[in-house]
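Shown next, in structure tokens, is the structure this report addresses.
Yeah, one chain of the complex is gone here, protein chain that is, but the others are all in their spots.
Which chain is which? They are A and B, in the order written, and residues in each are numbered from 1.
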Amino acid sequence: MTFEWLHPFLIATALLLAAVGAVRRVNLWRAGQPESVDFVAGLMAMPGRYLHDLHDIVERDKYMSKTHAATGGGFVLSLLLVILVHLFGVQSQILAWALLASLALMFIGAVFVFKRRLNPPSRLSKGPWMRLPKSLLAFSSAFFILTLPMAGVLPEVAGGLLLTIVLSIFIAMGLSEMLLGMTWGGPMKHAFAGALHLAFHRRPERFGGGRSTGLKPVALDQRVLGVQKPEDFKWNQLLGFDACVQCGKCEAVCPAFAAGQPLNPKKLIQDMVVGMAGGSDARYAGSPYPGKEVGQANGGPLLTITEGLIDPDTLWSCTTCRACVEECPMMIEHVDAIVDMRRFLTMETGSTPNKGAQVLDNLIATDNPNGNAPASRTNWAADQNLPLLRDLKETDVVFWVSDGAFDMRSQRILRAFVSLLKAANVDFAVLGDEELDSGDVARRLGDDATFQSLAKRNIAALSQYKFKRIVTTDPHAYHCLRNEYADFADGLFDNIEVLHHTTYLNELVQAGKLKLSRFKGGKVTYHDPCYLGRYNGEYEAPRELLRSLGIEIAEMERSGFRSRCCGGGGGAPITDIPGERRIADMRMEDVQTTGAELIAVGCQQCTAMLEGVVEPRPQVKDIAEILAGVLLEDEAENNVESQLEEAF
Amino acid sequence: MLLDANTSMDLKIVSLISVGKHPTSGRARRAEQDGRAVELGLSVAEAGRGKQNLTVLHAGDSQQSALRSYAGMGLESVRVIQLRESADAVSPLTEYLRKHAPDIILTGVRAESGESSGMVPYLLAEKLGWPVVPRIANIVSIKEGVAEVLQALPRGQRRALTVRLPFIASVDNAAAEPRQSAFGPASRALIEQQQASSDADAVRSEWSELPARKRPKRLKVVKAKTAADRFKAATAKPQGSGGKVLKDEPVTEQAQAIFDLLLEEGVLR
Partner (left out) sequence: MSDSDYSDILRRDPRGERIARNRLHPLHSTVAMQVGEMRGPSGLLRKNPHSVGFIGPNGIKRIDRLKGNAVAMSGRRNAQSSQEVLLPLHQVREPAFTIVVVPDMVGGRLTAHDKDILGQAHQLARSMENDSTGLGAVMAVVFGSSKEDSFDKAGVDRLLLLDGSEYEGYCPEQQVTALEQVEARIKPQYWLFPDSVHGGTDLGSRLAARLGERPATQAWQVNTETTICRGASGSIDITRDTPRLLMLAQECANPIDETRHEALPVEWAPVQSVLPELHDLGQVAVDPNAIPLAEAEFILAAGNGITNWDQFHATAKALGATEGASRVAVDDGNMPRFRQVGASGTWVTARVYLAVGISGAIQHMQGIGQCDKVVTINTDAGCDMVKRADLSTIGDAEKVLDELVNLVATHRQQASHNHSAEKEGAKDAA
């Protein structure tokens, strides 16, 4: 063959250019803010993280997981062997056969990729991604043919000039997609960035079945609070954005996207990439933000994101339900990025939309979002005779009442829960007026300063007393206490267990401390609150509780970790970005397809949102209310029951 | 906002601020009306040459953290005439304003703490010899040294007034809401302190202050001339508990009942 040098040359050039691209790409990430990462441990853990954590998520779609295993595995193996066989010219029949096998595997995978791309679902990005299966086929088939002679299957000088030229074109095409594209920004970028993203992930706790959902605190003495420019992200966040494969799983589960609000998590991440690398979003080939045209956004690493790249409304549409994060096969942290940018809008520009500013002002001035008198926090319990920690100093369980204390609907849940605690003879107490808002809303609205102030004061109040557990009926407060206060608590929470009331009630019921009759009602479904389920992994306790009442739960299609948000999280009802539908209405449709007459909920915010749906609709009740309704009372506690009946 | 070239060039605005008090928690905060005065000042200044033409001035304690919540509206600095708590603020303010001769002084209608008599703009106006416009909702335009302002009247009504510069105006709750106070700028803004001496408010030191007592609701006094009237006054149902329900009456009667009530209440104009 006259062009013997050609293919090794092509491979070497591609590898070299890929290396140059890699340096450039790495420099883009390095523009981000420093964040300390254990590089060695991360790199060591990377293959494991890929094979377990990432693969587990991809495995939810069997077709895709097999396709990806074949294509990806075949490619990685092929590339290594190609380098050995074709670049370094290692003459070995075994290697050549191995290469043929891996190329065949890759080819088969690529065929399935091709097949799926024939009629792709709307969530998938088109554009360069439509080219990818062809490039995969070209790469695998060209190298296959090229390797045949080495395996001794074909004579050395088969074909001729024409074949050589065609092969060379295919190889060039395959190499540029697979190697150059990897570091210069093609679809294959996900392999390079994704691998490093797994290694240097900002939340390494998430791997190996762990959970890390608490937002990271802001250092309040920074020059700029929150993220103004792409540069203001941590470097490994930028790296994470680059890992996106544009599979659109996030888009498919995003409640705001479904409601027609101007948010699409996939587009958001792609816009972050645009901002990081500079340029416009004109080349983006997926679904747009609902109601917004693609091609208008421009950004750069030093340009303010919300001026030209992303409309603030996009950021404020997010309910922080984490459905996108849960679904992302690349384990990208959308919510972190969104809250980081919100922090800039709130703490630097003061542009929290709609009622946001008012709510934050109230939180600052009265420690609750609606500006109620701080001293009226226990008014709801005037008839409950609740023990105060201030008097007891020591107790077993602290009942964290949360801001539901000011809301008349939520007070019913609180009363129900108190009646259960009393019926089970639990040694409990409340903080009373010493309790403040947990800071959840402030934090999700980007006002970390107010969150930190509330958190520190709450911690100071708690640290005066001795107790073992905190139980709350509010998953948002639960999340803050359990996952976010530790950053400010100096180890206070190390020996304290924070529980959601459904978990705790389940414990009481399983221990036989609550005597309950069977539930006599219609069909019941259960709505997983995001901050209980996805944020804290508690899917089972509420279900077990319902089952213990003899209820067979009519599960919704979107339930468990795929539960759809009620629309009440992340300050979304406060910022109230208009869409075509309301998220709560969509959730109610989910409920109605089950034919349930009662929705069991474990969150006052979900209760409020779902009850906001126009009747006729199924009833909405907190699990505590359902339990209190079937509680068998001792004679001594009959008065509690009558009180309850009055309350309802 | 319409500003003509001549006046906008060097239109100096001073917004006077005080430390507010939250109605339910009683904590120090940005006062609602003073916040609006700053907002109006900012919007006039921004329509002209820029924010630097607005001075936000406080007479009192420069350490008060509530001042930062004004600064969080995007101010680079807040100027404070440092005074003792009991000191009278009007004379040092007059001195300052005489020296700096602004074109517009904006204040709130009434402070949220202390005596809250609402006299400061009037006293300043009297001492400076300037006109005072109470309760404005907006400054519509400033042309050739004359400002057209909208004065807020009760129940959302407005009156247009013209006034020549310089003038003092107190800003009503009907004015544009103050922009959100952002933590970042608030914590970075400069508090420029300025010493001043002022006599203590001797008159006020003799007053006694207590938390507000609930004022008894005035009973509907019935000047009973006869036993029957007295009996009726004592036994008649108090108003408002349980209204009249027209259920099976014809539509015309129902509408008439509503109409009569509207007429009686005088809301039909």
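Keep this in mind: contacts are C-beta pairs under 8 Å (C-beta built on N, C-alpha and C of every residue); 3 or more make two chains touch, one makes a residue touch a chain.
Every value quoted in this text rests on a predicted model; they were computed, and no experiment measured them.
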Residue among A:I94, A:A382, A:A511 or A:V614 touching the omitted chain: A:V614
Subunit B residues that touch the omitted chain in the full complex: 21, 23, 26, 110-119, 122-123, 125-126, 131-135, 148, 150-151, 153-164, 167, 174, 203, 206-213, 215, 218, 221, 223, 225-226, 228-229, 231-232, 236-237, 240, 242-249, 251-252, 254-259, 261-263, 265, 267-269
In subunit A, positions touching the absent partner: 354-355, 370, 408-409, 573, 576, 578, 582, 612, 614
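As a convention for this text, only the chains that are shown with their structure count from here on.
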Chain centre separation in whole Å, for subunit B relative to subunit A (CA means): 46
Touching residues on subunit B, where the partner in the complex is subunit A: 22, 24-25, 27, 29-30, 69, 72-74, 179-185, 187
Contact set on subunit A toward subunit B in their complex: 220, 224-225, 346-352, 356-357, 360-361, 364-367, 371-374, 376, 447, 449-450
